[in-house]
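Below is a structure I'd like to ask you about.
A single protein chain has been omitted; all remaining protein chains appear in their positions.
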Amino acid sequence: DTLDEVVDRGTLRCAVVLDFPPIGYWNDNNEPAGFDVEYCKDLANSLGVEVDLIPATWSERLPLIVTGRADVVIGSTSDSLERAQTVGFSIPYAVFVSQAIVNTDSGIETFEDMRGKKVAAGVGTVQEQWYEEYADDWGDDYRYQGYQSENEVFLAVEQGKVDAGMTGNIVAGPIAQRFDNIELGPVLPFTADYVSMAGPRKDVSWLNYLNLFIQQQVRTGRYEELWAQFVGSDAPDLTVGGVYY
Amino acid sequence: MDYFSGLQLKDLGFLAEAAGRTLLISGVSIGIGSLVGLIFGWLLTVLGRTGRFLLNAVLDVFRSIPLLIQLVLFYNLFPIIGFSLGPFAAGTLVLTVYTVALVSNVTRSGLESVSPDLRRAARSLGLSYWQDMRHIVWPVGLRAVFPAWVGVALSVVKDSALVSVLGYVELLRASQTLITRTQEPLIILAIAGAFYFALSFPMARAASLYEKRWAQ
Amino acid sequence: MDYNFHWQPVIGRLPDLLLASLDTLQVAALSIVLGIVIGLLLAILRMNARGRWTPLQWFAVAWIEIARNTPVLFQLFFFGFGLGAWGWHLSPFMIVLAGLSFNCAGYLAENFRGGFQSIPDTQYRAARSVGMSAGQTYYHIIIPQVLRKVWHPLTNQIVWAVLMSSLGMLVGYQELTGSAQYFASRTYRIFEYFAVVALIYYALVKLILMASRMLGWRLFRSEGGV
Amino acid sequence: MIDITNLHKRFGPLHVLKGINLTVDKGEVLSVIGSSGSGKSTLLYCINGLESIQDGSIRVDDTEVHHPKTDLNRLRQKLGMVFQQWNSFPHLTALENVALAPRIVKGQSKSEASERASEQLNHVGLGDKLDSYPHALSGGQQQRLAIARALAMEPSLMLFDEATSALDPELVGEVLDTMRMLAREGMTMICVTHEMGFARDVSDRVAYFHQGIMEEIGPPEQLFNTPQSEHTRAFLSKVR
Partner (left out) sequence: MIDITNLHKRFGPLHVLKGINLTVDKGEVLSVIGSSGSGKSTLLYCINGLESIQDGSIRVDDTEVHHPKTDLNRLRQKLGMVFQQWNSFPHLTALENVALAPRIVKGQSKSEASERASEQLNHVGLGDKLDSYPHALSGGQQQRLAIARALAMEPSLMLFDEATSALDPELVGEVLDTMRMLAREGMTMICVTHEMGFARDVSDRVAYFHQGIMEEIGPPEQLFNTPQSEHTRAFLSKVR
């Protein structure tokens, strides 16, 4: 199985998304950095192997697993049931709330204001899928635009091509700070976005290993530490009350 | 914490390195692709009807499907059939096949452009088929299509930008990375564009001058 | 490798994909039309550049050379984020249209120039010598012959535009490739979707070539067809 | 009919015609001979207004060809011209080739133009080729087509620029015969030619051009049998 293969090979092929600061980004030495990148390194350490980081776009994440080019994706992958038909998921390793960033001229304050406005998200993100549920209701007021990367979404909002972009709350903050004409928009009425690591669907022992790794990260306080380092606020609770995973 | 930073001098180095990778992947593809394409082009002039039709049909497929699709398809196909290729290997393979498809066409028309009279003249001096090929047909035919070949090579260099969709960090992908970090699309795109232009324009020019001289 | 192909979802989406291929054809057709018009203008400007160059001719030459010497994808990005930085906002459709038209105009301009230059001078002189005006000469004598000369490269350019419109995916336009990627992003069965899309492109290209041959045969039967 | 005085023509630094004086009368047939590059074709183009001139004047029936007010398209209808090659329009049938200019330049109706065109084609012996495209005609037939096309504009002067030199030897005859027929019918003609036989038999006068200068002009017997200039002698000995 993958676990043996990784140990034999001596490298862990870990896919990350690098246009999603602070979770994954290129630092000013043009090297990968961020919360997910540190997780990849920790995972490799736990196995005693080298890490081989594979930069991916949103829509490339799962094909990398399906076609066996990566051992694991640590890329803010929301654990939807549709996706679970294609890849296997670990227990959640982080949780986000979906939030909009808006152009200062857009006049958007609430989610309802986004009706009739141009709204963007990355192709293949959960925001895109959840937002599409409003398509039938809104009719012509539903004006959605997909982009290849989160970064293109930010650029589009910044340049005023679209009125709002949908992303995770953690990313939204820094973006709004960085650009003069972007500000934080409404928190989106979507369910909380539990994100998991993804691995080959049938490889249960590998998924088990990943589950344990996530447990250990929280137990040892590494989770809190990295969250504080990159996101800067309190690390969110990874459990859901009233049900077993 | 600031995850973004302005454009720095060392970013130019980053772009230069990526430009090197653009040259590497297109150079390898053009090199191998041209060799194989020469052979296929020659085959197209000597094969029988069916052979020619079949070979043409196969090569034609690669000219009739967007390169982007070919790249994504092959990149995903190899692991499925059992061996995993990195972006560089997969990109090189697809670009090479693409080059073969284009070069074989160019070669064929070059060889066919050598007039039968010229070949008769060579044969009438007692040159054998292979001597005729080696000393007359290849040099004359290939010289005639050299400019077209340069055109093919340059289009492969430019199309190598598409390998970026596989995650291979060539010039265009590198500029995207920098755009992500610096949010300065205009200047970075201008640098990338200038690089392609500086590579392509002089070569295209030289080839067309050569063509004019040769046409006389 | 134990990969199981899932074709069912793709088959289910086939009608959507075929609809999307109409978008592909539409953007390709429009950019070819624009490319022809602009390409003709550029060719005429460039051909008239004898001796001293005017700014207009510099413009034409710059357009032609940039279009031919940089990647199409670069040109699309430029019309996408590049212009955006100046506050010009093009919709993804407009980005693809502008990028492909820009590119086609540059390539076609050179084809047209070659076409014009391949018409022997005596054709022009023969027409003028029977009293035709310059306009009449172009309309009745030169253009029909140039059209025949550029028919083949023009067909190639149309095919090229169809193939290259697939880059629409990378700038957010949902033509055939973009839609396929969009649908595939649900189940992540990229290979299956793209395999089907490859077939559709192949069929489109063959259709275009056939149409061009038939039309060319009708138009140019005077010279034994194309 | 034609009156050329002190004609100078330059292509940039190249001085191609260096002061030509020449008169051609109505009904006269003038042959122009001379080696390649001596300016023969250029002379015809200047007469037709297809090339500008730098000095001197050309008058056709008292119209100054290069006067800015001259309506060249009108003038050219008087001057039929036949070139060495590539001169039939390849995308039109023989009939359309001939009928086009009368229709769009003279404004004849389609049926009138067609009728006259087929008369002209009969005249040059192409009555059975009305609907053929040029690529289906032999070189000689194409040249006769070009003659018919020029005649359809009812010109009063015909200019021939080496009309036979691109033809196979066997096809030369039929074109020369057509030109002979025109000469007999009294057409005024200037023929640049390499066919010394034709020049000798048909012309009223022959002019020899050498490097932009009309070295010698006179009746054919005189020019061929007792050439005055050394250059003429050298040229004639080369072309036999």
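Chains here go by letter, A, B, C and D, matching the order in which they are written, and residues are numbered from 1 within each.
Going forward, a residue touches a chain if its C-beta (ideal position, glycine included) is under 8 Å from a C-beta of that chain, and two chains touch if they have at least 3 such contacts.
Being a predicted model, the structure only gives us computed values, none of them experimental.
For the chain omitted from this view, which of the shown chains does it touch?
Per the touch rule above, the missing chain touches B, D.
Among B:19, B:97 or B:136, exactly one should touch the missing chain; which is it?
B:136
Tell me which stretches of subunit B touch the chain missing from the display.
That gives, for subunit B, the contact residues 115, 117-118, 120-128, 131, 135-136, 139-140, 143, 216.
Go through subunit D and note every residue touching the omitted chain.
On the side of subunit D, residues 35-36, 165, 168-170, 173, 194, 197, 238-240 touch the unshown chain.
Simple rule for what comes next: only the chains that are shown with their structure count from here on.
How many hops, at fewest, get you from subunit A to subunit B via touching chains?
Step count on the best path from subunit A to subunit B: 1.
Applying the touch definition from the top, give me the chains sitting in contact with each of subunit B and subunit D.
Both-contact set = C.
My parser should flag the chain pair with the most contacts; which pair should that be?
Top-ranked chain pair by contacting C-beta pairs: B-C.
What chain lies closest to the overall centre, CA atoms only?
Chain nearest the centroid of all protein C-alpha atoms: C.
Mind pulling the residue numbers of subunit A that touch at least two other chains?
63, 67-68, 155
Give the residues of subunit B touching no fewer than two other chains, as numbers and ranges.
76, 79-80, 176, 179, 185
So, with touch as defined above, which chain pairs make the list?
Applying the touch criterion to every chain pair yields A-B, A-C, B-C, C-D.
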